[in-house]
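A quick write-up on the structure given underneath.
A single protein chain has been removed from this complex, and every other one stays in its place.
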Amino acid sequence: MTIETFPNPEPTRPYTITHVNPEFNSVCPKTGLPDFGTITLRYIPADTCIELKSLKYYYLAFRNEGIFYEAVTNKILDDLVAACNPKEMHVKSEWSTRGGIHSIIEVSWRADEQKSA
Amino acid sequence: MTIETFPNPEPTRPYTITHVNPEFNSVCPKTGLPDFGTITLRYIPADTCIELKSLKYYYLAFRNEGIFYEAVTNKILDDLVAACNPKEMHVKSEWSTRGGIHSIIEVSWRADEQKSA
Amino acid sequence: MTIETFPNPEPTRPYTITHVNPEFNSVCPKTGLPDFGTITLRYIPADTCIELKSLKYYYLAFRNEGIFYEAVTNKILDDLVAACNPKEMHVKSEWSTRGGIHSIIEVSWRADEQKSA
Amino acid sequence: MTIETFPNPEPTRPYTITHVNPEFNSVCPKTGLPDFGTITLRYIPADTCIELKSLKYYYLAFRNEGIFYEAVTNKILDDLVAACNPKEMHVKSEWSTRGGIHSIIEVSWRADEQKSA
Amino acid sequence: MTIETFPNPEPTRPYTITHVNPEFNSVCPKTGLPDFGTITLRYIPADTCIELKSLKYYYLAFRNEGIFYEAVTNKILDDLVAACNPKEMHVKSEWSTRGGIHSIIEVSWRADEQKSA
Amino acid sequence: MTIETFPNPEPTRPYTITHVNPEFNSVCPKTGLPDFGTITLRYIPADTCIELKSLKYYYLAFRNEGIFYEAVTNKILDDLVAACNPKEMHVKSEWSTRGGIHSIIEVSWRADEQKSA
Amino acid sequence: MTIETFPNPEPTRPYTITHVNPEFNSVCPKTGLPDFGTITLRYIPADTCIELKSLKYYYLAFRNEGIFYEAVTNKILDDLVAACNPKEMHVKSEWSTRGGIHSIIEVSWRADEQKSA
Amino acid sequence: MTIETFPNPEPTRPYTITHVNPEFNSVCPKTGLPDFGTITLRYIPADTCIELKSLKYYYLAFRNEGIFYEAVTNKILDDLVAACNPKEMHVKSEWSTRGGIHSIIEVSWRADEQKSA
Amino acid sequence: MTIETFPNPEPTRPYTITHVNPEFNSVCPKTGLPDFGTITLRYIPADTCIELKSLKYYYLAFRNEGIFYEAVTNKILDDLVAACNPKEMHVKSEWSTRGGIHSIIEVSWRADEQKSA
Partner (left out) sequence: MTIETFPNPEPTRPYTITHVNPEFNSVCPKTGLPDFGTITLRYIPADTCIELKSLKYYYLAFRNEGIFYEAVTNKILDDLVAACNPKEMHVKSEWSTRGGIHSIIEVSWRADEQKSA
């Protein structure tokens, strides 16, 4: 699944882009049942921005994939960082109730922390 | 489109003015369909304040303009900074759902960062 | 897909059972994209009640089926009436936004109207 | 478990008493896990009213009892009708999400329907 | 405690007056602790309307009175019917949580039902 | 204060028009202090509809007028019925808290009840 | 603007279809400024259902049309009744605040009332 | 208009007092129409606290005064600082929608900033 | 009125305890009328924790006491600090509307600030 990008119209000014997808689906590897989540992507673009329609198709590709909450949230961050090489990115996934408990996973990435590491 | 201003009644005291417009319209350059957004403008005035009626007409001028979320939010910031030369300005645009995803763009500008740059 | 039932513990007293499923998925026959809906089932049982776990698996079977809002709502009513032969049944489906519009379909069935027809 | 009553202070005037208990617990007979519900009792008293503290202890007695949603709701109605012999009684139970679905059971009883039956 | 009234400005037209008091206090006769309630009074005036300030003082007189939910709601109805002789009156009392349960009492009175009785 | 009207574009079909004004002001005749209310006007037009701008100015004329809740609600109904001669009209006024109590007045008028009277 | 339809999958059973469009735009004939509304269409189909995408384009055609609230709501009803010939149809338009007042127009049509007229 | 004060019962301990007035009225200098606002005053008292009833009458004095949002918010701050000489004061005014836009003005004052200036 | 305490089960680990009482009553010293408030107590315990039932009775003792908002909030802080000698304590009181204005008082205390003073 290719994530398309387009040139950032303001590459010198840091600003924040947030895309909220309340219709995310993956599959629980244990039960084989679908998991319903809301994915909130927030990032500061560098040279490129993520194209919205290809982001939607990227998310759709998880619909039948068996993967845990923690893993899928980190994978989305990794894939989207690789796709657009931002200054900073945060991914939050919020999941509907399973066994009476609902879960939230939050992952962050900053370009300057990578460079200094 | 001229944005009118009036003299700040308290130019020596930093304070915050917020104008929320839940009726913003522009056009998606890809589909030609209207995009519906809420624009929240927040700024600390210097010598002049933005006149509310001319702000409204400024926003109306985007109604049939084909422009992406990221570009229009940055353009509003640039135009309004140029119009009133504030100490600080923030523009947030929140957009209604497209393809199951809704988006938020947030841009900031500070006079003292410009001077030091 | 078999829908299991169990004997109504109070078959002589009319009472109402409601099951709300906010995690329904089917596929739009035009675009091939998933549709997200909430299905509210309300019925007055006669001799049997619908077993909750088999209801869940019944709903899951629509996850990859291409079917319109109007058709799927009527089909759920038909299938569930056939499964438990109730005194009365109502099915409401509420769908997330597509093209800026969100839709609700409501279908009802009453045993006594069938007999008089 | 005895449900205590006290004399209705206005036995000639029909009026409505509602007691809402958002802390009801019983046990699912299939899984052995606790079910969490809200019980809304609404009735028109005849000669006696249900004493609130004994109602609370009556509900507590279900805490470790294995019983289905439909059965427990009907049993509460039967027990409370027997305890206070009202003109009319309604019991609604609303249950927290299990397997992605949440359920509501509503049962009614009217003294005049009993007499005419 | 006298409840003052004033002449109904529109005695020939039936219309509805509602006064909501979210600051009602009485005392539980069993525990001696204060009960907190919201009293909603709704009536169709005949020749006189209830004066708002004297209504407030009427409610205040219950502040240290030991009285059950059911009794106080009926007493308020009786007192206010006697004070303004309306075409129709409804009193609803909603009480804050005691022992995990919260209660609502609703009483109605209609002049034409009295006459025909 | 003249209330302007315009010809009903659909005089043969009964339909409902609602105008909600959350910025109504009048003055309490007892205290001389302003009362803040929301006026909801709902009517079925006959030959004419109420023009929105003149309705706004009509409401503004009460801003410094000393008048009780009950009287002003009935007066608005009378004035607007006289202005547009509707098939049916309802006026509801909801008032902010005074002395811990908030009030709602609801008045209705139907052309056919007038004729039969 | 043609409104497309498709055959009702259940033409013998009366059921209800609701489409909510919170992104309606027309233009005020007096001021030339855009009006923002939410259109709620609810109907019982006879032989045909309204196709959702063509409904969206139908609504879009009002975007630059100068027309009053009352007229546009009645026109939508007339156009959609003509397009799908339903058993029953209701159109509600809710408009954002103008001059401190917000308005709601509700229009209904029933096939059986037409025939008897 | 004199704003009365009373001695701070805890002059040595910094603490925060907030008074929210959702019934503020002034007049737009351009249109002559009333503006409706909510004024939130928050301050840390020094030797004196603002008396609540005189604050109410102070606000009432703006009811017929023509003054812009920015000016009135700064004036309230100046007047109240002069009246009670606090350690710190914040005034926020939130205004109802005009021309589709609603506005918020926030002004702050700190005694220690004054002294160091 | 004695406020009872019990030994802190985790005296070495700083953690936060919050008790919210939405049923606080005192009396306005000016009007003699009851004031209704919500008291939010938040503290970090040192060696002892406040016992919940005795806290309730402590609050009840204010029910007929004439005392201003500012004074009662500071007095509660002083009394509870004296009772349990915490690391840190905050008291917030929120009051229902009087004369169209509602008020909030917030007071804080930190053990380490006392020692350094």
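Read from first to last, the chains carry the letters A, B, C, D, E, F, G, H and I; within each, the first residue is number 1.
Here is the rule we go by: a contact is a pair of C-beta atoms (placed from the backbone, for glycine too) under 8 Å apart; a residue touches a chain by one contact, two chains touch by 3 or more.
All values reported here derive from a predicted model rather than from experimental measurement.
Asks: Looking at the whole complex, which visible chains does the left-out chain touch?
Replies: Per the contact definition above, the missing chain touches A, D, E, I.
Asks: Touch as defined at the start, partner being the missing chain; which of A:17, A:41, A:84 or A:105 qualifies?
Replies: Of all options in A:17, A:41, A:84 or A:105, contact with the hidden chain holds for A:105.
Asks: So which bits of chain I touch the chain we can't see?
Replies: 6, 8-10, 13, 15-23, 45, 49, 52-53, 55-56
Asks: Quickly run down the residues of chain E that touch the omitted chain.
Replies: Those residues of chain E that touch the unshown chain are 36, 96-97, 100.
Asks: For chain D, which residues lie in contact with the unshown chain of the complex?
Replies: The missing chain touches chain D at positions 22-23, 25, 33-34, 36, 60, 63, 96.
Please note the rule applied: only the chains that are shown with their structure count from here on.
Asks: Looking at chain pairs B-C and F-G, which one is connected by more C-beta pairs in contact?
Replies: Contact tally favours F-G.
Asks: CA centre of chain F versus CA centre of chain I: separation in Å?
Replies: From the centre of chain F to the centre of chain I is 47 Å.
Asks: How many angstrom lie between the centres of chain C and chain D, each centre taken as the mean Cα position?
Replies: Here the centre of chain D sits 27 Å away from the centre of chain C.
Asks: Out of chain H, which residues touch more than one other chain, so two or more?
Replies: Only 22-23, 36, 96, 100 qualify.
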